[in-house]
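The structure is given below, and queries will be raised subsequently.
All protein chains of the complex are present and in place, except for one that has been dropped.
By written order: A and B. Residues from 1 in each chain.
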Amino acid sequence: MLRVREGDQACFTLLLERHRNAVIHFLYRMVSNQAVAEELAQEVFLRVYRCRSNYQATAKFTTWLFRIATHLGLNSIRDGRYEKAKERLDREIDGVTRQVEDRRRTIEQELLFQAKLREVRRAIENLPSKQRAAVVMHKYEELGYSEIAGVLMCSESAVKSLLFRAYGSLRLRLAHMA
Amino acid sequence: MLSRRDILALAAIGVAVSVPAPARAQRGRGGPVRTAPPRISHTEKEQKTPIEEFETLSPEEQQKALNRLSPSEREKLQERLKRFNALPPEQQQSLKTLYNRLHQLPSDRQDAVRRAINKFSEQPPARQEAIRQKLRDMAVLTAAERRARLASPEFRAQFNKKEQEILRDMSPLLPDRQ
Partner (left out) sequence: MASSPETCTFDDSVAEELIVGYTAQTLDPDAAIAFERHLKLCSRCHRLAAQQRAVWSALDDWQPHVVSADFDQRLAQRIADSRRLFARLCAFARWIWRPALPLAICAVLAVLFLLRDGPTGGRAVDARSSARIEQQVEHALDDMDMLKQIGEDVTVDRTSSPSRKI
């Protein structure tokens, strides 16, 4: 990122290559819509590009990147763009766009799997937005407590509190899937 | 039909009004713009926190604000407010003082303080207590005396590099003494 700050375009391409998927996947799990996630991810990298001359290496680059992504994801949820995307949730699963089917499953198993997936997505969506962000970063991006605290700009103990409350709620909703 | 003078005047007003907007993208926290920092004439104890501002709203306005949150977020916020208000008055006052000191700082210094507190929370309990004791010792010093203390060989011998950074970054939270 320091080389990007100095004007090295090739390094920006490299950064994008390295972090694009992680950012999109994170935003996808925040807003449950691939198109919105990609749009937000575009905005994330546009901001990284625009702010490149002001970049200071005071924190890890990924912390800064996920801070921007979290900010945009939380705003999107609050602005209700997420609500419109949620309307399409069932159609997306039942209709054309679906997680890649595993050809080893029977049709019945596939239906059960998709129903389970719906339940997982709903359970995540029902979490308060900050808890959701913490869980997605912890579970899917494998960030540690201190890094999540850096992204959410709160203390590590606040992160643990967010996460443990979130996992407690998820256990109530999803533990029957054992 | 607008004359060239009218167009120029409108453009100038547009430029003037949009002047404070840039660089908000790099603010540390995802969330709304905070209210303006307090005037110099207000003491730390007099300046109201958002919690106090909220509690001065009428019950209808409070409910209107809370209704903008999802039910689970609303419940969580109410629970947190209840816990905060249940703290002893002295503790609430102390937290309010610290909060106001934090928010009088420029936003990049605020971020530095938050990062320092994150790092502080990662230290072993014994070192946390040593850091707290040093903060108590420095609380009665003037700003110049604090700077001298932080630069002294005794200080460097007592604390490792990380702890020194934590103390330096947290020192803006100490009482302002001339």
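The rule is short, and it goes like this: a residue touches a chain if its C-beta (ideal position, glycine included) is under 8 Å from a C-beta of that chain, and two chains touch if they have at least 3 such contacts.
Fair warning: this is a prediction, and the values are worked out from it, not measured in the lab.
Mapped onto chain A, the interface with the missing chain covers residues 13, 16, 20-21, 24-25, 28-29, 34, 38, 41-42, 45-46, 49-50, 78, 97, 99-100, 113, 116-117, 119-121, 124, 138-140, 142, 144, 153-155, 157-158, 160-161, 163-164, 167-168, 170-171, 174-178. Touch with the hidden chain on the side of chain B covers residues 8-9, 11-13, 15-17, 19, 29, 31-36, 38-39, 41-42, 45-46, 48-54, 56-57, 61, 65-66, 68-69, 77, 80-81, 84, 89-99, 101-102, 114, 117, 120-121, 128, 132, 135-136, 139-140, 170, 173-177.
Keep this in mind: only the chains that are shown with their structure count from here on.
Annotation: 27 Å between the Cα-based centres of chain A and chain B.
By the touch rule above, chain B contacts chain A in their complex via residues 23, 25-26, 28-31, 70, 72-73, 76, 111-112, 114-115, 117-119, 121-122. Within the complex, the chain A residues that touch chain B are 47, 50-51, 54, 58-59, 67-68, 70-72, 74-75, 126-129, 146, 149-150, 153-157.
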